[in-house]
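The other protein chains are all here in position, but one chain of the complex has been omitted.
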Amino acid sequence: MSNNKKVNIFLLIIAVVLFIFLPRFLSGYMVRVITTIFMYAVIAQGMNIMSGYMGYLPFGNAMFFGIGAYVTAIGMSKGLPFLVVVPLAAITAILFSILLGLPVLRLRGHYFAIATIGMSAAILSVVQNATEITGGAMGTTLPIIDKDPSIVYNYFYLAMFGLMIITTLSLHFIIKSRFGFGIRSIKANEEAAISMGINTTYHKVVAWAISAFFTSIAGALYAYWMSFIAPDEVFDVMIAVNTIVIMLIGGAGSILGPIIGAFIIELFAEVAWSAFLEYHLAALGIIIIIIVFFVPKGVTGTIADFIKRKKIRARKKVSI
Amino acid sequence: MGENNTILKIMNLSKHFGALKAVDEVSFEVKKGEIIGLIGPNGAGKTTLTNLATGAYPKTDGKVIFKDLDISNLKPYQIARMGLTRTFQVVKPLIGMTVEENVLVGSLYGRDKRNTDMKNASKRAKEIIKLVGLENKKDSLVSDITLPDLKKMEFARVLAMEPEVVFLDEVMAGLNPTEVAEASILVKKIRLEKDLTIVYIEHIMKAVMGISDRIVVLHHGRKIVEGTPQEVVNNPAVVEAYLGKRYAKGIKEANNEE
Partner (left out) sequence: MGLQMLMNATLLGGLYALMGIGFSLQWGISGIINLSYGAMVMLGSYISLEFFNFFHIDPFISMIMSGAILFVIGAIIYRGLLQPFLKGGIVFTLILTFAVRLIVENIILKVWSADYRTIRLVYAGSNFQLGDVYIPLTKFLTFITAGILIYLTYLFMMNTKIGKGIQAVALDKEGAQAVGMDVEKMYMINFALGTALAGLTGSLWASIYSFSPHLLGPLVGKVFIIAILGGLGNIWGAAAGGLLLGFAETAGAGFLGSQWQEAIGMVIMVSVLLWRPYGLMGKKFFG
């Protein structure tokens, strides 16, 4: 292993340890904020594997968040313990992604993005109207954990953190693998990928299933954490929009991008909310435009470019 | 393999786009180890034929038999894995990846699942890159290299798939005469080393003549002539297709005088 790599791993381990002990020094409010950041990072990683690495934007990916949340809520209302419903939620989400994915992933580009918006809206409508099962538009509750609040929110802090670490590591190894090359080839040039023997439909469906898996677990945790969920909250299109912005500003197609992006966006939201209360929509809109125009590759992409340019300049100096 | 060592049989292949017959009942056979030149003026149907053979277009009629198997209804990625591959007239590099990564993808997904794990595939990719002479460019992004190198890379990519038949679709397009000569030498060298069968598509006569064992000539989607380079170059129908009736008349008269 190269020295560079060893240093990176060492730094990452330090960061992990820091984050694990961070809650002791923060207020309950900040702990909850950071938990939300971890959650968004997970959802953004789900988006990242599809859009950043494979070039297929699942605008409606929030549907898996909602599915995760609702399967958890319904399962627990029937008396099942949390650790049993989570796998159920994940499996449900995967099944949805395969059933819905197979027909639309055969097509390219635009249709997939729009189809996912439609699917998400359709599922939202169904959940809103199927009141006997889901509690309808008014929402539904989950069992409240009978412990001290600080224990509860610390528990979810660690759980979300763990999920974020697992998701990020998984993505890291997937992208490095043979399968990961297949995914990246689809984004690079789908026609060429097919001509090289890549079964693109298989890759697209599996990638979406992976995306659905992690996103739904985030939803499951969220539901249990909040003890109350409503359809237009967990199927909200703004979840997708925020996730896309997070992915863009962190840097799509990079492993750490979604995490960095989640921190940046949450920071901005905290600041902007108090400063721009009446204009927060326009502020977000303008931020999006600024990011797309000036930092389209996000933080990680811009840094990578910067390093590359420095290397080229250094090489030029040497050759002269 | 079938009689005469035939590895690829194109049988009455047709592709109609509405009223336009892009490929019209074309048939020919390719023997293992041959280089078949597939020529014809622009629009003759050469690339369409390639797309049909590799499964990229659905056929209107006809069959494609590869290694005695009817591959007419297989998906393109399946056909590629079986060993029937092609390069593209307008190169299609995997953008955002390096030269080595491009070739690696070919090596990972090329053939049959044998040795397609990362370690073996990486090794194979490195060897191929060395073979075509791209070693000093292997870490360059494909967006940063020249056209001749892009063509070399695409060739390397296809070789990494360990194919048996390669359709080289106008590899010479955009290259200057020096580069064309270099490319021809490379193709010949590799064909021997890797025991390849090549369908060499070109519309520049000179490039094809020196390298092909046999030539198939297409015009308006139909096969008009098939034979050795010598037979084809003096054939009035071929001359007419490329240069028009008057030149063809000249050739005919020259032939009659012999």
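Here the chain labels run A and B in written order, and each chain numbers its own residues starting at 1.
Criterion: contacts are C-beta pairs under 8 Å (C-beta built on N, C-alpha and C of every residue); 3 or more make two chains touch, one makes a residue touch a chain.
None of these values were measured; they are calculated from a predicted model.
Put simply, the missing chain touches A once the whole complex is considered. When the missing chain is restored to the complex, the residue among A:Val31, A:Ile186 or A:Ile244 that touches it is A:Ile244. The chain omitted from view is touched by exactly one of A:Ile91, A:Ala122 or A:Val152, namely A:Ala122. The missing chain, though absent from the display, is touched by one residue of A:Tyr111, A:Phe173 or A:Trp273; that residue is A:Tyr111.
Contact with the undisplayed chain is limited, among A:Val31, A:Leu142, A:Ile239 or A:Leu284, to A:Leu284.
Across the interface with the omitted chain, chain A contributes residues 51, 55, 57, 59, 100, 103-104, 107, 109-111, 113-115, 117-119, 121-122, 125-126, 128-129, 237, 241, 244-245, 248, 252, 278-282, 284-286, 288-289, 292-293, 296.
The criterion applied here is as follows: only the chains that are shown with their structure count from here on.
With centres set at the average Cα position, the gap from chain A to chain B is 44 Å. In the complex of the two chains, the chain B residues touching chain A come out as 54, 56, 75-77, 80-81, 85-86, 88, 92-97, 101, 104-106, 108-111, 116-118, 121, 157, 161. Here chain A touches chain B in the complex through residues 177-178, 181-182, 184-185, 187-189, 191-200, 253, going by the rule given at the top.
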